[in-house]
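Here is the structure we will look at, set down as structure tokens.
Just one protein chain is left out here, and the rest sit where they should.
For clarity, chains are labelled A and B in written order, and residue numbers in each chain start from 1.
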Amino acid sequence: MSEIAIRARHVSKVFGQSRVLDDVEFELRRGEVMCLAGENGCGKSTLIKIINGVYKPEPGIEFTFGDETLSDISPMEARSRGIHVIWQDLALFPHLTVAENIVFDDYVSKPWRPISYKKALQQSREIIQQFGLKLDPTARVEDLSIAHRQLVAICRVLRAGASIIFMDEPTASLTHKEVQALLAITRSLAEKGISIVLVSHRLAEVLEVCQRVTVLRNGQLVGMYPTEGMTQARLSTLMTGLELELTPRAKTHQGEPVLELKKLSRAGEFADISFTLHRGEILGLTGLLGAGRTEIAHTIFGMTKPTSGSIHKDGQPLKLNSNRDAVRHKIAYLSEDRLHLGLVQNQSINMNTAVTVLPTLEQPRFFLSPQRIKALTARWIAQLKTKVSDAELAVSSLSGGNQQRIALAKWLATEPDVLILDCPTIGVDVGAKAGIFDIIRGLADQGVAILLISDEAGEIWMNTDRALVLRDGRIATEVIPSETTEETLEAIINA
Amino acid sequence: MRNLLSRTRLGTEGVLLGIILALSIVLALTTDSFLTLQNLFDLLNNQSVNIIFAVGLVVVLIAGGIDISFAVAASVVQYVVMTLLIDTLGGGSWPLGILLSMLVGTLLGLFNALLIHRFRIVSIIVTIGTFNLFFGLLMYFTGGVSIYDIPDWLYYSIPLLNLPAERGSATLYFPVAVMAVMVMLTWFILARTGFGRAVYGFGSSPEAARRSGVSVWKIHAFAYGWLGLCAGVAGLMQAHIVQEVVPNALIGQELPILAAVVLGGATLGGGRGSVLGAVLGVLLLAVVQNGLNLLGVTPYAFRMIVGLIILIAITTSNLGNLLPRSTRAQNV
Partner (left out) sequence: MNNPLNTPSRAGIRLGGDTIEVMVMMALLIISIVFFSLLAPGFLSATNFSSMSMQLPELGLLSLAMLVPIISGGLNLSVTFTANIAGLTTAWLVQGLLAGVGILSVPMAIMVGLVVGAAAGFIIGIIVAYVGAHPILVSLGAMIFLQGVGEFLTRGGGISGMPEVFQTIGSGSFLGVPIPMLIFLTAAAGLMYVMHFTRIGFSIYMLGSNPRATEYSGINVKRVLITVYTISGLLAGLAGMVMLARFNSVRVGHGESYLLITVLACFLAGANPFGGFGRVLPLVLGLMSLQVIASGMNLMGASQHLATAVWGAFLIIVMALRMPFIKQS
């Protein structure tokens, strides 16, 4: 067994009243790729911040580096021991070049020493070559894809002498190919003796590349497990602590067709997408990131134009010039990015609910009654069982689950025939997820045709009547969840 | 938001330089007097004050801020320094005058920086506040009265370079040298020191800079302090050139200079812009006005044409936004 790179014992952290971490242990070997797994709010980030010295832990903690034992670690100390964190936002400088980003720490530590850009280029090239990466040091970071930006962030910590790298959700916005490339790089870094901790919710990838997985739940250590022999289902149970009774959605009877796509294509995004969506049906649309899921939704919602093919609603071809046309034709789209696109976070719950139906609320013309807005919101808050203390408060004051209910409410207010739900459970707690799906199933029962987009096989398996699996912008297969298992579906998605 | 110009190899500076050269060629061919030493020297003499302001302002824009108060600050510097020199220091001298101007200017800039940093107020609000504060106090204490009786050393112009030319001679004056020094200094700090790159980094992503250990206060203090210092120097030079101190002589200059600097590639979002760009931005507008003048266009049309150029520049440099959605998405 290789030597221990770092071990932290008795890690606890209290914020105000709540104990975020409770006597957790963490251990990492040299040259190991380890996964830190756990649900939102389980204490993963807090643990990382304690290990890299940002948070001060409760007394009693014990860090071991080889033979040395410390009872405290400062950010400086952590850095000097090669501990680096690459957060999800990467903390790069988009307007500077790759080389400047890589050597940026020099700018901070020796601010008044005259610099040479040539030297920066040369040093960056050395790092890039040493680790066998493909990166142009003269490019501006703003011109790079997320995957390449990640490489820049990795180079930056490598140059700073990193030997222990924590990567926070590194695969979150990468396509399948990019994920594979990144995982290959982590493996090669590990072979060079660098220890890597991946924080990821993509369990399949984690199991593929990691040697061990550390599971946290509610601030406590569940355990450290070798990934050999570990299944996704078991890992998921360890993380949630719930033995979920998993059953697929029983296939319901189908109503008449509502929405029909005929060979819909959009250059560079998706091609030859044909399917029919029926009243009362929940159709799943799944596939890896970059497979074209959201892009198809955008086109059905009128926000982008197809290059060929057609969309039919109730048998009539649709010509959508904007999403306003789609809304007029009773098509609604709930965005996956609730924070930036789904809701106007700073504005009130009332305004966010009413924004989609202003023309009907403004009766007579040029009189938008505040009373009507309030009545509308109150009705939906009650109907979707949303916990709201005051609908005049900013929507950002609500929890993720309740925000999602408001986002649903704003689209349900348009009385849609077709409701496209793009990853409706992102950022929603486990407990609240079930509630969201209850609402969705209820809507289907009332006859709404639902297109459910998700990259979680379990969600698709449990909640849809049919599911289309996308691969590289095309429909690869159609799956009937009730006729297969979740594992099979997962395998098809990841194939 | 992507800038079409920046995507080209040349960058904004290259495009500007090209336009200026093209304009110059056209003007050299169509007018007798554009390509004369007198005219080119006068262009520099006349623009030295604006360029000193511009290189100060570009630092603030790169750091992601904005400053509306610098022109008024320059007027304040003129008054404070003149009053100090005449009333208590017996007239002073060039070194003392420049030193005092820098000091007072920097202090005024640091006052902005302090408010922005300490109270986390957006820079545009702070500097609109200090604009009114500085200007109101200046007018109140001076009663709007100009100072005509400036010290001799400041009164007499200093020729630097006198070359014989077609008609008489062409002379380059002292403010041009001061301008050159300020341009070089600012360029050196921004382009050749780690601190300068950290200023770009901070403007590009304040959070990333903060996490990399960049001191936010140092960036703020430098950016607004440096603009204050430049404004102080520019104020002294302006008083030297016009041989008097008029309290509202510089007010109203802030927005056109801002426009020139933006023309030179700086943006309001921070992280972009360069000293060269700022200088070229000022020069482009100056060459245009000079050309219109030489072509016999009425001076009353100058501002209209300059405004039109600024509008066109802003519109074309953002045309990338008119591209179809997906093309942009891939670039993000």
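In the analysis below, contacts are C-beta pairs under 8 Å (C-beta built on N, C-alpha and C of every residue); 3 or more make two chains touch, one makes a residue touch a chain.
Values in this document were obtained by computation on a predicted structure and should not be read as measured data.
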Listed residues A:Leu361, A:Leu408, A:Ala449 or A:Ile475, member touching the removed chain: A:Leu361
Of B:Leu21, B:Leu295 or B:Ile314, the residue in touch with the unshown chain: B:Ile314
Candidates B:Gly91, B:Gly136 or B:Pro159 - the one touching the absent chain: B:Gly136
For chain A, the residues touching the chain missing from this view: 303, 322-324, 326-327, 333, 335, 340-348, 350-351, 354-356, 358-359, 361-362, 366-370, 390, 392-394, 396-397, 410
On chain B, residues whose C-beta touches the chain left out of the figure: 1, 66, 68, 115, 119-122, 124-126, 128-140, 143-144, 252, 255-256, 258-259, 262, 267-269, 298, 300-308, 310-311, 313-315, 317-319, 321-322
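Everything below uses one rule, namely that only the chains that are shown with their structure count from here on.
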Where chain A and chain B are represented by their mean Cα positions, the distance between them in whole Å: 45
Chain B residues within the chain A interface of the complex: 2, 192-195, 197-198, 200-201, 203-205, 207-209, 211-214, 271-272, 325-326, 330-331
Of chain A, residues touching chain B in the complex: 89-96, 100, 104-115, 142-143, 266, 268-269, 295, 303-304
